[in-house]
Every structure is written in C-alpha cells, then in structure tokens.
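Excluded from the complex is one protein chain; the other protein chains are retained at their positions.
Let's look at subunit A:
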Amino acid sequence: MDLMHHSSTFLLPTIPLHHRPSLTYALVVLNQTLPRFAPLLWKHAQLRLCADGGANRVFDEMPLLFPEEDASDVRRRYKPDVINGDMDSIRKEVLDFYRSLGTKIIDKSHDQDTTDLHKCITYIWDFAPDANKSSLCILVAGALGGRYDHEMGNLNVLYCFSSLRIVLLSDDSLIYLLPRTHHHEIHIQTSVEGPHCGLIPIGVPSRSSTTTGLQWNLNNTEMRFGGLISSSNIVVGEKVTVQSDTDLLWTISIKKL
C-alpha cells in the first residue's frame, strides 16, 4: 500500500522551499465568519473561490483583519478569482463590486442538487489539469459552525471527493480525510497545530485501525459511532502514522497565536 504524506504547511507564514509533498493550494471561502488566519490561506493559494455568501464574508470581514488600512484597498487586494454557487446569499452590491474588478461569476442557481462547496470542488476539479490533480490541495474556510445540516453536507463532500486533498478549517480545528487506500504519515507542525486530535470513523464502522505517535494509540482497534471513537487524543512528537480499513477523518486543534 502506498504512503501518503500530510503536513499543515499552509498554516506556516512561509512554506519551506524544498518541502515535500509540493502542493498547489486553492482556497474556497464559505458563508461563515472568516478564520483569523484567512489572509495567510489567501496568500498560499493560487486560486481563490468564494461560494455564494462567502463573498459577503470576504467583502465585510477582510477589512476587519486589517483595521489600520483603508477598507477599499483591502477589498481590492483580496479579490476572489471566482464566485460560484446558487447566488441566493450574496448581496447585490458585493456581486457588482467583484464583477467590476474582473472576478468570474458562475451562477449555478439552477442546480439545487449539490451544496455550494460541492459546486466549488467540481469547478476546481474541472479547472485543474489532470497532471496537477494529485498535487492539488483545496483549503476550505467556513465549512464548520452554522447550520448543522450544512456542516454534515460539507463533511460528506470530503467523502465524495476522497481522491482529492481537501482541508476544512475553522479557528479551532482542521479536518481532512485519510483514505483507506493508503498508509498515512502526518507531519505535525507543532508551532501552529496540536496537541488535541482525533480520528473519526464517520459513515462506516472501522474493524481495524492502527496508529503511532498518539498518546492513546490504536492497535488493530475497532472504532464506530456508538462505541469507541478516538477523540480528545493527544499528539506526542512530530510524526503520526495511521492505517485503517476504512476512510477516517483526521482532526487536530489549531493553536491560538
């Protein structure tokens, strides 16, 4: 089984030059309060999308993260490349503002079968050349909190696109899928994340999971909702390994800096 490496370098001020794996980041902003490190994610991303009301958030809240600067300057600097979605939340003034700056507007209001996040991931998938798909990593801000059915729909997107690296981020935590098809090495960036972590068997029970590098390691251990799930675990050291017979969600706390 192949090894898959993970590292939260997108939370570092600068990504080390020879860091492997070398990834291309895209950022999707959903309609929740921007995390305090949103400008950092924006900086690392080569493609920035707002899903519908996420554009309101960038418009309203980016200037708040730069209180000493003029709001219009901040808004011009943090201009999304694309606004995608069913357009039922974005304010007209915000839509007009970004459209006038050249943002591509993709109106998917006819498509009520998928969530706004799903539409954005599909767009990025279609947009990225095949050669780059395995080095693509999609960072998502605003997927957690708010309406709980939305949060569950966003978690489901990770499972629907299990061959893509997608990271959900809030102020407190980050989450991504560890597909069962690989052994996983997670390199912990101790300056920005940890120590609280968890491995969550959402959607299907796990008959056997094994880890190293955690305070309470799993050793061929069964996990399922209604029984044991690994939450309130602690990262010990700088490398965690995970292998499992099912897709697991990895989550780790983000340090308040």
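Please note the rule applied: a contact is a pair of C-beta atoms (placed from the backbone, for glycine too) under 8 Å apart; a residue touches a chain by one contact, two chains touch by 3 or more; residues count from 1.
The rule we apply is simple: contacts and distances are computed from a predicted model.
Chemist: Pick from "Elongator complex protein 6", "Carbonic anhydrase", "thiamine diphosphokinase" or "Geranylgeranyl transferase type-2 subunit alpha" the UniProt protein name of the chain that isn't shown here.
Modeler: According to UniProt, the chain not displayed is called "thiamine diphosphokinase".
Chemist: For the chain that's not shown, point to the residue among A:109, A:162 or A:181 touching it.
Modeler: A:162
Chemist: Could I get the residues of subunit A that touch the absent chain, sorted low to high?
Modeler: 115, 144-150, 152-153, 155-156, 159-160, 162, 170, 172-173, 175, 196-198, 200-205, 224-227, 229, 231-233, 247, 249, 251-253
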